[in-house]
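A protein chain is absent from this complex, but the other protein chains hold their places.
Presenting chain A:
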């Protein structure tokens, strides 16, 4: 790690953006949890595709948030 890396700008904007989006997604699924689960539990090709799509959207949005979270804390991979 060098000085330039340490002085890297903290991604506060990205943290807030991805954090708000992630919170929004979790709020939708958990406030409407029973309805969402009732719908998914019917099974079938369409519902399976929806489950996969939702999981990927969550992983990208929440994954970007957790990435920005550690970056903001200054915990980042050491350059090899």
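We take it that a residue touches a chain if its C-beta (ideal position, glycine included) is under 8 Å from a C-beta of that chain, and two chains touch if they have at least 3 such contacts; residues count from 1.
Criterion: contacts and distances are computed from a predicted model.
A.B. asks: Between "Urea transport system ATP-binding protein", "ECF RNA polymerase sigma factor SigK", "Na+/H+ antiporter subunit C" or "Probable membrane transporter protein", which matches the UniProt record of the unshown chain?
C.D. replies: Missing chain, per its UniProt entry: "Probable membrane transporter protein".
A.B. asks: Have a look at A:21, A:40 or A:72 and name the one touching the chain we're not showing.
C.D. replies: Answer from the full complex: A:40 touches the omitted chain.
A.B. asks: Contacts of chain A with the missing chain: which residues?
C.D. replies: 1-3, 6, 26, 29-30, 33-34, 36-38, 40-45, 47-49, 51-52, 54-56, 58-60, 62-63, 65-67, 69-70, 75-80
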